[in-house]
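All protein chains but one are shown at their positions in the complex.
Entry: chain A
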């Protein structure tokens, strides 16, 4: 009998599945970090500095202590011992420099720096008492203005973060000559202010004091392992004495990639008072730490008369703090997207008296591609070429910036499928679309690119005594659906129905996981899960081989199929060995394998590995009033194998909304005289609402990639975001003739 007659269950990978935690999330039964309620819980409320730079000279806490329910007030003069070395405050996502140390000393380095913590029996008492604390300061002059300090811009310091965020390649060719000789040129600027993450769930940590210096920490984080390492190292605790748990995260977008100050304060207070402590930030305090950096970019693009891009200069100046060199890959992508031979790239930082910026969805890529893709449209306009035709004319078959081939690249298919779905053939040159009433109509498109990153990760697979599968990894998920996808991968590998797979996650006592970010979780942790499941399969098979009576004869692993909880022999499908029989043979004990998946850097390094996308959008712009309406958009994505078409689509839709926000809505307003952000609430910090979003459509382009990882997955977290914002800007230009150089584009900008 041939193998094809075996019952083959429909593969889990590639089918739509709801998130396994979706129901808990939407019914309010999911427990978030601020909702754990251990006994005798103390509530902490943070006091933030009201100056931008200087020193604390006094903290008057008498009135606060008189508030009923107040137990303690902590600050730099009243706290447990903390680490001395910078290294102790570092974390997986830390840029080079001296990480901020909360409550370390009297110095104030940025406005709204956390400087005291009031602990009380209720949150309300703590917050009220906090308002009664009077802090006196000695103020120093400060500077938070990016534009005024461009002369102080300098190259970033390099650190381990340069592995994930490489510095731009050296210049190649001769930009000045090529730009001078170009038949068509465009010079322009792109600027955006800082932006803040604003996840629905605000940062919070509930610490359970377990006695003898041990703590269990329910944290809002994008990496339980990262938080565990950070807390134990900063406070000089043993890793094994700190357990971090974070099964539900109400949105991260990068804000939880680095442990934030509330986690250290919560653990510090728990250790100091030997009590259970919760520290919860409010919405305003969500604007007191990392953010997407304010960035000014200058582009100079040149092309030949026949539409070949010949010269690219891309320069960026971004804010960072005085104490860390946060950097992004802002200028790295033009040379990868387009095969241009004369390239000048420069990325510099301007240190200011602000908190260190932090990765925010598609960090760097969104910023840089916005400048590249709007410049491409300006050049197309000067060449009187269709923007899509111009991009196809400059399609990169290889990565010109390194000379390497792409591991896979289906951007051309993204262009053609999205263009067809959108109806790009209806596009007219700038200003020539027929009006709809008072509204001008514009069509725009843009390309997107993001890196397919690979890292090591570890996972454990266990065949339970019931013959079912348990997967374990410390990975936690902000909502994208990682738990579901991991379970799907495991189910396919062991041939079990999805329902027979349990995934244990989000606990630092499990196998260490990288943070959830950079679009790499499915590829990185998924590969580890696959490897662990494969190893378990191997172990199961070895036991099956020595079962009483040797039912499998001399068959090897390729000669059997794992399906429906059984091992089935190809040569004789009547030979079926249930997993439960293996367990019985193993004296009723579960089988377990842990596996670390270590990518092969030599193989990976031979290729440029990127996901790609193309967005096509239509806007209407009120001709007299300048109001912009996004009417519809199509994004096509090539990101390798799509594991779960439902969660994948949601990821891309969310990314598209984020792109709309970048183009038209969000920015944080910094007052340069006071050094502080002013619109720190959701009424004045404008994230999009439903009325801002037109009809959105997502296409997944088929793309096979054997290089990136064992699963052929490139990740979807960022790629949906990147092409939307420039496509909208290009559509506004198409409608109005106005070049968008400042984002977001707002009322009054036309």
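Following the convention adopted for this analysis, a contact is a pair of C-beta atoms (placed from the backbone, for glycine too) under 8 Å apart; a residue touches a chain by one contact, two chains touch by 3 or more; residues count from 1.
By our rule, contacts and distances are computed from a predicted model.
Here one chain is missing from view; checked against "ABC transporter permease", "Fe-S cluster assembly ATPase SufC", "Xanthine dehydrogenase YagS FAD-binding subunit" or "Cation:proton antiporter", UniProt names that protein "Xanthine dehydrogenase YagS FAD-binding subunit". When you scan A:101, A:641, A:665 or A:714 for touch with the missing chain, the hit is A:665. Touch with the chain that is not drawn comes from one residue among A:592, A:692 or A:710, which is A:692. Set against the missing chain, the residues A:50, A:539 or A:738 yield one that touches it, A:50. Checked against the full complex, the candidates A:26, A:160, A:239 or A:625 give a single residue touching the omitted chain, namely A:625. Interface residues of chain A with the unshown chain, by the touch rule above, are 50, 68, 124, 127-128, 131, 284, 437-438, 622, 624-627, 629, 665, 669, 671, 673-674, 676, 678-679, 681, 683-684, 686, 688-692, 746-748.
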